[in-house]
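A protein chain is absent from this complex, but the other protein chains hold their places.
In this document, chain identifiers A and B correspond to the written order of the chains, with residue numbering beginning at 1 in each.
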Amino acid sequence: MDRPANHRVLNRFFEKPGFKRLANQTIEALLPLASVPLALIIGAFMLLALNVNPLTAYGALINGVFGSTFGLTQTLVDATPLLLVGLGVVIAFRGGVLNIGGEGQITVGALAASAAALTLNQWPAYALIPTCLIAGALAGAVWGGIPGFLKARLGVNEILSTIMMNSIAQQFSLYLLTGPMLDPSEKAAGTSIAQSALLPKASWLPTLVPQTLLNAGTILAVVLAIFVYVFMWRTTIGYRIRAVGLNPDASRYAGINVRLYQMLALTLGGLFAGIAGAVQVMGVQRRMMDGLSGGYGFTGIVVALFGQLHPLGAIPASILFGGLLVGSDQMQRTTQVPSAIVDVLLGMIVLFVVSSVIWSRYRARRRQTHV
Amino acid sequence: MSDLFTLSVLMGIIVSGIRLATPYLFAAIGETFAQTSGVLNLGVEGIMLMGAFSGFYIASTTGSLWLGLLTAAVVGILMGLLMALVSVTLQAEQGISGIGLSLFGLGLSSLLFEKTIVSVVAISGFQPIRIPILGNIPYIGDALFDHSILVYAAFLLVPLSIYVLNHTPIGLKIRAVGQNPQAADSLGISVAKIRYLTVSFGGMMAGIAGASLSLALIDLFQENMTNGMGYIAVALVYFGGWNPLGVLGGSLLFSFVNAFQLWLQVKGVQIPSNIALMMPYVLTIVALAFAANRARQPTALDKPFERGES
Partner (left out) sequence: MKPVVFRVSLLAVIATMLLAACAPAAAPATPTAAASASVFKIAVVFPSAHNDAAFSQSMYEALLTVQKDMGGPSKVEIAYSENLFNVPDAAAAIRDYASKGYNLVIAHGSQYGTSLEQIAPDFPKTAFAWGTSLDTFQEAGINNVFAYQADAEQGGYVQGVMAAMLSKSGVIGITGPVEAGDAKLYVDGFKQGVLATKPNDKVNITYTGSFSDVSLMAAAATTQIQNGADVLTGSSQSVVGAIGVCKDKNVLWFGQQWDQASLAPSIVVSSQVYDWVPTLEDMIALVQKGVLGGKGYTLTFANKGLVIQYNPSYTVPADVKSAADAATQGIIDGKITVQP
């Protein structure tokens, strides 16, 4: 394993760049950014076909994010689970495994955090909040660790197992929410909506801006992003995970237990998605309900990629996608286009992003590995 | 509970299982070709939805089911070409482009549905065809030989694709491109051409898989009607170890278990429905974990190829 060479690719954000390299890096960083307007231009033609003025629509999109305190804070609220899931995807991806089990890991993380909060409802906030977060993280880690174990020990492909684990988590959640965890007041009223009771106030994450949903979970996510950066680039374990991802054969030759580190990468991926679930119940929803994962498990993968598979890059990427989610909903409301167009736009943005980002990343990596 | 293990229940499981397995088979066999050549297409879900919608729209406006099926196939090819453009020419990360394609297909099919058909309507789809002689065998005839043409086609696809992949020059090229693109390239095989071919074939099959729902099994279109089937189909390719026979086994196992858990519920067996509903997913993982001799993944799977390197 040729460490110095790879070191250069992976640390290109933090090294002293020469002029030419700086130019290259600027282009590589800006390419994905350009894909958003490209998708929006194609979207403009679709809006015209729907008899909607694209200027009005996109004006509303921007206004939805920047036009009010609520829009700005909501962008960060949506960015938070995206960042947390994205961090997990970064670790897994750097370890050479694709974690598409985010949806299920968010769900079990949220279930565990809610269960802890509802059981320990007499505890004070300073003890309950960390306990709930840890419960969510552990549940997510287990949900990610099972595919990791199956891959390491029994050779079960992680794409298969994480897809299946998403469905299992969904049914498991419905089982708990219609049975053991069903809100007693729902049972009493006879309505039986599949949701848990309201979590005790002591478990609520502190609100940062009054009358908005912005909560301390956002700060936690940013701190964790820095932590992941340090972990992946400044510790031996992190280095080995990256080594396994870059070149499993060379790593094996160098004496690294490839399977163990891939399992670890999937487990850590689940852990961060689990925290995302805990933050969603404790900071935003304040009760567990069906459909809590809300697609963040998939969009988080895109965020990780958009952030160049770097934990710090994932921070602006998550804000951008949070803004897109918030702004495109505003666009739908202002122009009354079918909300499906939001999916179309996001899908196109992902396709454009992925075409540009990885294109430049692979080029950079090839420059390294084949010199 | 005791009346659960009867011949009629078994036949019932087979009938439902075969119907449930049909869309998975189409989509997963198509995906097998793409993956064997080295391309992971996670966009099957979106392609299925576009196929389901376009097939239904054309069939309901022209009155021709075959024209609808053809449209679904063409739309599937177009979506496949889009995936190939992104993942082969632009060398994008395949798993993530697939997620983008799925989102795009989900949105576009819903959008077009709202703007054209507006509200759920049903059509008369492909009718079951009872095969002469075989169809008259007691029990077995009803279970195996009284299905619509698309169901038979899905199952006939299995031996056909085994033959193509293992015994034809094109099949050899597909496998070569997936195992060692550099070597294949040096032998004069165009890696890009083969991958475009397999991914658009996979797209066509996913489009037909969607149409099998909207034109033969459910006979209507509803927004997001595939409900994650495309992802399960991709998982079944891994289950089958890139072998159409294994894919068939996986599709049938998943579908039979799903049909079985419905029987558990119908017969009033005392387990919560959500626990019963987990069974197909759990058993698919468990079955794969205990199946010995895992097939070797195509070496170049999920890795873009650029000419002239190394």
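In this text, contacts are C-beta pairs under 8 Å (C-beta built on N, C-alpha and C of every residue); 3 or more make two chains touch, one makes a residue touch a chain.
All values reported here derive from a predicted model rather than from experimental measurement.
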Touch assignment to the omitted chain, from A:Met46, A:Val77, A:Ala317 or A:Met348, lands on A:Val77
Contact with the hidden chain (one of B:Thr89, B:Asn180 or B:Asn274): B:Asn274
I'm checking contacts with the chain that's been left out. Which of A:Leu120, A:Ala202 or A:Met289 qualifies? A:Met289
The listed residue (B:Pro23, B:Gly55, B:Gly240 or B:Pro304) that touches the chain absent from the view is B:Pro23
Could I get the residues of subunit A that touch the absent chain, sorted low to high? 27, 30-31, 33-35, 37-38, 40-41, 54-56, 58-64, 67-68, 70, 74, 77-78, 170-171, 174, 177-178, 182, 189-195, 198, 211, 213, 284-287, 289-292, 294-295, 325-326, 329-330, 332-334, 336, 338-340, 356, 360
Which residue numbers on subunit B touch the omitted chain? 8-9, 12, 15-16, 19-20, 23, 110, 114, 118-122, 213, 217-220, 222-227, 229, 258-259, 262-263, 265-268, 273-274, 277
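Definition applied: only the chains that are shown with their structure count from here on.
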For subunit A and subunit B, what's the span in angstrom between their mean Cα positions? 28
Which positions of subunit B touch subunit A when the two form their complex? 40, 42, 46, 82, 86, 90-93, 95-97, 99-108, 110-111, 114-115, 223, 228, 231-232, 234-236, 238-239, 272, 274-275, 277-278, 281-282, 284-285, 288-290, 294, 297, 302, 304, 306, 309-310
In the complex, go through subunit A and note every residue touching subunit B. 46, 50, 98, 100, 150, 154-157, 159-161, 163-168, 171-172, 174-175, 178-179, 298, 301-302, 305, 338, 340-351, 353-359, 362, 366, 370
